[in-house]
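Here you go, one structure.
As you look at this complex, bear in mind that one protein chain is not there, while each of the others sits in place.
All chains are identified by letter, namely A, B, C, D and E, in their written order; residue positions are counted from 1 within each chain.
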Amino acid sequence: MWDKVYTNFGYWDVYSWLAFFLIAGGMIFFIRSMGRKDYKKGSDQDEIFFGSNPVPEDGEDLKVPASSAYWGYTQALKPFYDGLVGLHTGIATDYVGWYILVTALVALLILV
Amino acid sequence: MKARIFFLISILLVGGLLWTGLQAVHPFGIPGETPMDDYFIANAQGEAAANNVVTSIVFDYRGFDTLGEGAVLFTAVISVAALFRKRGHN
Amino acid sequence: MIGNFPYLVVGILFVMGFIGLVFERNLMKIAIAMSVVEAATNLFIITLGYRSGGSIPVWTMAGGGSSRMVLPTPQALTLTAIVIGLATTALMLSFVMMIYRHYGSLDVRDVRRLRG
Amino acid sequence: MIEILHLTILITILVAGFFALWFRNLLSSIISLAVLSLFISLEFFYMQAPDVAIAEAGIGAGLSTAIYIIALRACGKKQFRKEGER
Amino acid sequence: MNPLSVVARTVCNLFAWFLAVFGIYVIIHGHLTPGGGFQGGAVVATFMAFLLVAHGGKKMQSWVKKDIFTLMECGGLTLFITAGLLGMSNTFFFNFLAKAGGLFGSVVPMGPNPGALNTSGTIALMNLSVGLEVVGGLSMILLYMFSGAHPEESFGREEAGHDR
Partner (left out) sequence: MNWQDHLPALLLAVPLFGAFLAPLTTLGGKGLRNAWFIFVSSVFTLIAFLLWVRVGATGPAIYVMGGQGWNLALPSGLSIPVRILMEVDAFSAFMVLLSAVAALAGAIFSVNYMERFSGVEKFVALYFLMVTGMFGMEITGDFFNFFVFLEISSVASFGLVAFWRDRGEALEAAFKYMLVSTLGAMMVLVAVAFLYSRYNVVNMAALGKVIEWGMVEKTALVLFLTALAMKCGAVPMHMWMPDAYAEAPAGVTCALIAVSQASLYGLFRVCFTIYGSFMGSPMIPWVIIVLGVLSMFIGVSMAVIQKEVGRLIAYHSVSQVGYMLLGFGVGLLALGDARAMADYGFTALKGGVFHIVNYTMYKGLLFLAAGALYYATGSRNLNEMGGLARQLPKTMVLFMIAAAAIAGLPPFNGFVSKLLIYESSFAVHPILAVFAMVTSVLTLASFVKIFQTAFLGPELKKFKDVREVPGSMLAGMTVLACAILVLSLFPTWSLNHLVEPAAKALVDQASYIGAVFAAAATGGGL
């Protein structure tokens, strides 16, 4: 039950990972406990530091919308994604068409 | 538009696939060895006591398929009823 | 004289159904094409079970001996397939009716809010 | 003679299937489908399968035509984005 | 749909009853002649379709409630699965009534014979239950689709959010 999982090339041992996380967590707590203890809620220390810009009042202004995430990635792969999204037309008959296309391809590969 | 030409070609290819398959099954009207069907024909009266061989297969030898078929019909009815259900009825 | 003509009919029905499924634009016509494919499947299974000169597999009406009956299993399978086909047709047409109510159109190019 | 009948039935199946997909008028299409079902039922009867023939005649030619027509009534006239485009 | 004219209604009534009787015959004689629960049930459901077309949906719904069909359907299927479960002393779906003497339990002679109604064991029972189920189910489909074709009668307005 406590063995490793061998894969013929290496092994997987969840318990060493758990031990690693325990040790790492202990170290984090240790380092954290060495910090200053004079934090007070409601004082100047509570203020948000916003890169010396004026801090927005509302959370909405601070939020990054999901469609902006990985902007650079999608921009870099724009041709790829244009083709891929263009493939997903959403037309019901195209779904059938793709199915028949794959059937024909597999038939060609297996029968010929 | 280009995709639809591919679709047309692939439909013809699938037709060809089915046609090659159909060429390879037994010729029309001359099935080869049929042990299972001969068993049904010979034993439907003795085992299931039914004159109609098809009914004896549908309800006795393959009765479970028929239950499944009834379940499909039931499913379709319930689905249609769920689609056209009255609002607020819980 | 007949040869394998029934098989050819089955194959042509399949291809016609596929063409209808892929190239028709009206949802109702797509449902009809699906019915054609179902009919082709049923015809195919029954065609496999025919034995030339065979009699009906019902002893009440049979004339000859047991080996002269047509094969009964495909008939039982087709019976199941027909009822299943009716169930799917009814459900598909209900979907078409409801889609028309929501989208106000039966054109398959209008019914594509989900894409990408 | 009986083979000519058989051939006629099979060819009618093909023709009915073709017209079921060809007609632009949906009602004609549905009637064609009913004819297809009816002739498939005849073909089943020819192939000594009366069980299936009764089922196909009752379900394919009777009930599913009724369901199709009910569904057709539920959908109004304006079904296409552009008139005249298949 | 509106009801048809008087002549059409009368003709439909007449033929509908023939259809119903024929359907019930097909169901009961399922193990002797071509036919059975599905075929007979479909024929009886065509009788329902005849009445529906001839008299319109409103009148039909004043004659029979959908609950009756639900009961027929669920009852038929439950009877079917119970008939299967009763054979559980051997296996699920064992034909425990065949050749046992009592109900549907006569022995059939081998070879071509005219046939007797009291044969075939659970097959006859299952024919009846499937007939019941198919009649109920197909009539339900017809009635629901018919009522769905006239949304203003049964639906009311659309709502946003979850649907209650």
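Here is the rule we use: contacts are C-beta pairs under 8 Å (C-beta built on N, C-alpha and C of every residue); 3 or more make two chains touch, one makes a residue touch a chain.
Every value quoted in this text rests on a predicted model; they were computed, and no experiment measured them.
Asker: Which displayed chains make contact with the chain that has been left out?
Answerer: Touched by the chain not displayed, across the whole complex: A, B, C, E.
Asker: Kindly note down the residues of subunit E that lie in touch with the hidden chain.
Answerer: Answer for subunit E: residues 70, 74, 77-78, 81, 84-85, 87-88, 90-95, 158-159, 161-164 touch the chain left out.
Asker: Just checking the interface: what residues of subunit B touch the absent partner chain?
Answerer: Where subunit B meets the chain not shown: residues 17-18, 20-21, 23-26, 31-37, 39-40, 43, 47, 60-65, 67-69, 71-72, 74-76, 78-79, 81-83, 85-90.
Asker: Which residues does subunit A use to touch the chain missing from this display?
Answerer: Subunit A touches the chain not shown through residues 1-5, 7-10, 12, 14, 17-18, 21, 58-60, 62-67, 69-70, 73-74, 80-81, 84-85, 87-88, 90, 92-96, 98-99, 101-103, 106-107, 109-111.
As a working rule, only the chains that are shown with their structure count from here on.
Asker: Just to be sure I understand: going only through chains that touch, what's the smallest number of steps from subunit A to subunit D?
Answerer: Minimal hop count between subunit A and subunit D: 2.
Asker: So which chains count as neighbours of both subunit B and subunit D?
Answerer: Touches both subunit B and subunit D: C, E.
Asker: Weigh B-C against A-C on C-beta contact pairs and write down the one with more.
Answerer: It is B-C, judged by the count of C-beta pairs in contact.
Asker: Quick one: which chain's Cα centre is the longest way from subunit B's?
Answerer: Most distant chain from subunit B: A.
Asker: Would you mind checking which chain's C-alpha centre is most distant from the centre of subunit E?
Answerer: Most distant chain from subunit E: A.
Asker: Roughly how far is subunit D from subunit E, centre to centre by C-alpha average, rounded to an integer in Å?
Answerer: 24
Asker: Roughly how far is subunit A from subunit B, going centre to centre by Cα mean, in whole Å?
Answerer: Using C-alpha averages as centres, the distance is 46 Å.
Asker: Starting from the mean Cα coordinates of subunit B and subunit E, work out the distance between those two points in Å.
Answerer: Computed value for the inter-centroid distance: 21 Å.
Asker: Check each residue of subunit C and list the ones that touch at least two other chains.
Answerer: Subunit C, residues with two or more chain partners: 2, 5-6, 18-19, 22-25, 47, 49-50, 56-60, 69, 75, 79, 82-83, 86, 90, 93-94, 97-98, 101, 109.
Asker: Going through subunit E residue by residue, note those that touch at least 2 other chains and give them in order.
Answerer: Answer for subunit E, listing residues that touch two or more other chains: 32-34, 36, 38, 108, 111, 113, 115, 134, 138, 141, 144-145, 148-149.
Asker: Touching subunit A in the complex: which residues of subunit B?
Answerer: 3-4, 6-7, 9-11, 13-14, 16-17, 20
Asker: For the complex, give me every residue of subunit B touching subunit C.
Answerer: 4, 7-8, 11-12, 14-15, 18-19, 22-23, 25-31, 34, 36-38, 40-42, 44-45, 51-54, 57-58, 62, 65-66, 68-69, 72-73, 75-76, 79-80, 83-84
Asker: If you look only at subunit C, which of its residues touch subunit E in the complex?
Answerer: My answer: residues 56, 58-63, 79, 82-83, 86, 90, 93-94, 97-98, 101.
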